[in-house]
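Quick one: structure below, then a few questions.
One protein chain is absent from this view; the other protein chains keep their places.
For chain A:
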Amino acid sequence: IQLDFWLAPRGLGLPIDIRVPFPSLQPVKAHLEASGVSYSIMIEDVQALVDEEQTEMLRRSRQLPLDTNTFNYEAYHTLDEIYNFMDMLVAENPNLVSKLEIGRSTEDRPLYVLKFSTGGTNRPAIWIDTGIHSREWVTQASGVWFAKKIVQDHANNEGVASILESMDIFLEIVTNPDGFAFTHTKNRMWRKTRSKHSGSICVGVDPNRNWDAGFGEAGASGNPCTETYHGPYANSEPEVKSIVDFVKSHGNIKAFISIHSYSQLLLYPYGYTSTPVPDQQELHEVSAKAVAALSSLYGTKYKYGSIITTIYRASGATVDWTYNQGIKYSFTFELRDTGRYGFLLPAKQIVPTAEETWLALKVIMEHARDNMY
């Protein structure tokens, strides 16, 4: 008969699960009915389930997904997979999305920015970057989700579709590709770039201390072997310089958001000085609204405030420079969590994190659109 017990007999009154091969189905049923043993069918066709699983596994093991609809947003991806995703997104939405190369990294990897635009010439724009610190994996993963979300909103004429009527969105998903590749191959905890500057055997500069705002002052380290090394001079890192050049030549960016993890914070300038920014009150109010929107989804709690009062003194930080360039709505996020998993946030939290963060981003984007300057 070849009965395959999936839940073996354990004692009177306890159920048994049996896989019955097709030829034995009739005799087994007849026997159970004749003996007055009640049964129910849990799976009609085991082979069908097995076949389905095989197909699934084959599809997932293939190097590249077919399109951005079959792309797995609930998993972490390699650099190649993310770069491939970008190309697919552009190919699927050529009238909305384009890919710009704004520079090359130290190890000569392309630095790509996705531009989302419904037209116009040099429209006021929003900039979002993720992955400037390579070990903060939930940020690049969220960036991928944001890209897809923007396309979906536009297709469904909801969400940010209204923002795209008058503004462009620029999204740099892997802002530090050398570091990101290194976290996949050699050291999951790598934060900095991979540059080698003469005079030290240590590698890498903290790209969030390399900007020209209070550069080299307290809040960064001059020791190349440390995680907050500011570099030999401001903009020494091509990953930073390329954004500086882009922002300056664009000249019309109205909101700049740089995304990190972890700590669950929404921060605005300054980090290099305790002098409040002139727009402190407005930025504080926008932050309050953004954080409330974020929390509304899953109850995730965020704190907010200026960098120096909320997290620590940091000099040469991205948004300090962008603010001083005149980009009033300059914010930094620190995404989930608060330390339980830290940088190693389980993949199943990627989408919830991206979803809630998106609500906060929309508050900032809408405020920028409605308060044009």
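The working rule: contacts are C-beta pairs under 8 Å (C-beta built on N, C-alpha and C of every residue); 3 or more make two chains touch, one makes a residue touch a chain; residues count from 1.
Just so it is clear, contacts and distances are computed from a predicted model.
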item	value
Name under which UniProt lists the unshown chain, selected from "General transcription and DNA repair factor IIH subunit TFB4", "28S ribosomal protein S30, mitochondrial-like", "LXN protein" or "AP-2 complex subunit alpha"	"LXN protein"
Residue touching the undisplayed chain, where the options are A:Ile1, A:Leu14, A:Ala34 or A:Ile201	A:Ile201
Absent-chain contact - pick from A:Val46, A:Leu297, A:Leu344 or A:Leu359	A:Leu344
Sole contact to the chain not displayed, among A:Asn93, A:Asn176 or A:Thr228	A:Thr228
Contact with the hidden chain (one of A:Asn187, A:Asn252 or A:Asn371)	A:Asn187
Which residue of A:Ala75, A:Ala91 or A:Ala155 touches the chain not shown here	A:Ala75
Absent chain, residues of chain A that touch it	75-76, 137, 183-184, 187-189, 191, 194, 196, 201-204, 206, 221, 225-228, 263, 311-312, 339-347, 349
